[in-house]
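Every protein chain but one is kept in place in this view of the complex.
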Amino acid sequence: MSIQIQRGKAITVDRRTRKTPMGQGLLRGLGVIWKHWSASFQKNDSYKKIQGTFTIEYPEERRQLPEAYRNMPILLYDEQSGHEFCTSCFQCERICPPQVIHMTQAKDPATGKPVPAVESFEIEYDACMSCGLCAEVCPFEAIKMDHTFELSTHDHPSLTVDKTALNRPTTYYAQIAPRMWEEVKENAYKKLAANMKRRSDLIGIAPQMQEQLREQLARAPQAEPAPEAVASASTTADDKAARLAAIRAANAAKRANSENGQAAQGDATQSADDKAARLAAIRAANAAKRAAQQAQASEAPETAPSESASPADDKAARLAAIRAANAAKRAAQQAQASEAPETAASESTSPADEKAARLAAIRAANAAKRAAAAAEKGQEE
Amino acid sequence: MSDDNSELSARQRDEARAALQRDLPFALSPSGSFPSPEGGPDLLATSDIVVEAQQIAAVARYLRASLNYIYLSNITAVDLLAHGCFELVYHFYRLSGGPALTIKTRLPREKPELPSLTPFWPGAAFQEREAYDLFGIVFKGHPDLRRIYMWDEFEGFPMRKDFVRQGDKYLSE
Partner (left out) sequence: MLSTDELQINIGPQHPSTHGVFRLLTRLEGETIIELTPVFGYLHRNHEQLGEANSYLQNMPFTDRLDYFNSMANNHAYALAVEKLAGIEVPERAEYIRVIMVELTRILNHAGAIGFLFNDMGAWQTQLAFSMREREKILDLFEMVSGARMMCNYFRFGGVVRDLPPEFLPALQDLLEAMPAFIDELERLLSENEILLARTQNIGILPKELAISYSVTGPMLRASGIPYDIRKAEPYSIYDRFDFDIPIGSVGDVYDRFLVRIEEMRQSRRILLQALEQLPDATGSHINPKARQNVRPPVGDAYTRIESPKGELGFYLVSDGSTKPYRYKIRAPSFINLTPLGDLCRGHKIADVVVILGSIDIVLGEVDR
């Protein structure tokens, strides 16, 4: 049979036709066995070795599971705000091959309209095939694959898990899959912020945190949750508008960076922007300090903003916040106009200053908000 | 790669069609013997060679002897409910390499019978049994035409489009 083969040839295997008297084939094989047995007292700790034991004495020792390992799905919620990421978009239910995900969308009790939150969510763990398609298609990074595999139980109905059992805080997921979470968490929090605006009362709050948040809600009606992405030293709630402005500024800067070319230029304009931003930051920081000093005088628990502030300080704080936002906007616009380096992180001016500017803007906005709240409360009482 | 593959495929197809036209003209099927439905996609439209169902054995023998397509890779049955026919698709290959030669035949759904390739092409044995088991297509001349997946007493042909999906009988009882 003449068959042409490209880039290779047909090699006929060697049938070992020479005779081996006295069982040498067997003995050679036994030699291999002996080598393996004598090497089995050492540990095989590398893929390069083909001898040695690599037994892991489960359950005392456990293997480190890779990040991508998928066993059963879980839902994520942000423990700082208590909000679940899931918006009941039904993408996972639609894609699930064995159709084991069942959910209903939450409705606003006042208007009856659907809100981007999930009311009941069930997964039949016993039929789930761990394919991971639900985690792949989720647009809100709400459903992820867990690593726990020790799920055996005598209680079969308990394998149909509902939202309460499926919920895990984002810190749990960040711990089991740090790299994968890093890639998506900024996006996830952005979407969560947008969704939180449309959820009223306690809709969309994880059942684990409902008790806690109900108390908070009772004490401070204006409490707003904090996203993890913007690291703030204070533990009080941030103002949505300031956060939004900061995010917008960052987006504009990033867009500018990606739109423009790769050359690093425009140092002069950049330093001017930076100066403006730093000035705004300093002003904002001062306002914040003033507000904070006022806050220290009154009772200020971690969660509830209930300080009193004089109207003048209040105004100054608000002004500083507005100035900071404007400066950030101007900086973004000027960065768009000039040519900026490719990535935001490689700007010749220090990114730390930008961060500080944003931080200060937010802190000022905090103070402004707190002041406003206190003022309102004072008016009420 | 796929471009010159499809070009080669088209060339093979034309060459085979010309050879069949010359040597087995009665085997080639005229188009339009089965109606296409009004709404819905026309799954009968194809550029592959369509042969008369009863001549498939002759065509296969011819392809093997004269055109060197000695390797039968796949026999598939497709239930075209909307068109009222079964379609059987055969894929032949040459051992020297190259893309497949696809031969299609159509059978009326009421009486799906055609000659079997198994007597002279034993590789078709299990595939034809599978088509019989799941679609009910009868291959005349097959030495051992019985069900292969379903148990012998099973009634009905599961892969037909009008087979009533019975759901999970065990849970509902």
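For reference, chains read A and B in written order, and residue numbers begin at 1 within each chain.
Note that contacts are C-beta pairs under 8 Å (C-beta built on N, C-alpha and C of every residue); 3 or more make two chains touch, one makes a residue touch a chain.
Predicted, not measured: the structure shown is a model, and the values here were computed from it.
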item: Touch with the omitted chain, as defined above, among A:C89, A:L133, A:L159 or A:A174; value: A:L133
item: Interface residues of chain A (partner: the chain not displayed); value: 1, 3, 5-16, 20, 23-26, 28-29, 31-33, 36, 46-50, 54, 65-70, 95-97, 129-133, 136-137, 145, 179
item: Missing-partner contacts on chain B, residue numbers; value: 1-2, 5, 40-43, 45-46, 70-74, 76, 78-79, 89, 91, 93, 95-100, 102, 121-127, 134, 147-151, 158-159
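Note that only the chains that are shown with their structure count from here on.
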item: Between chain B and chain A, distance of the C-alpha-averaged centres to the nearest whole Å; value: 53
item: Touching residues on chain A, where the partner in the complex is chain B; value: 1, 3-4
item: Chain A-facing residues of chain B, complex; value: 95-97
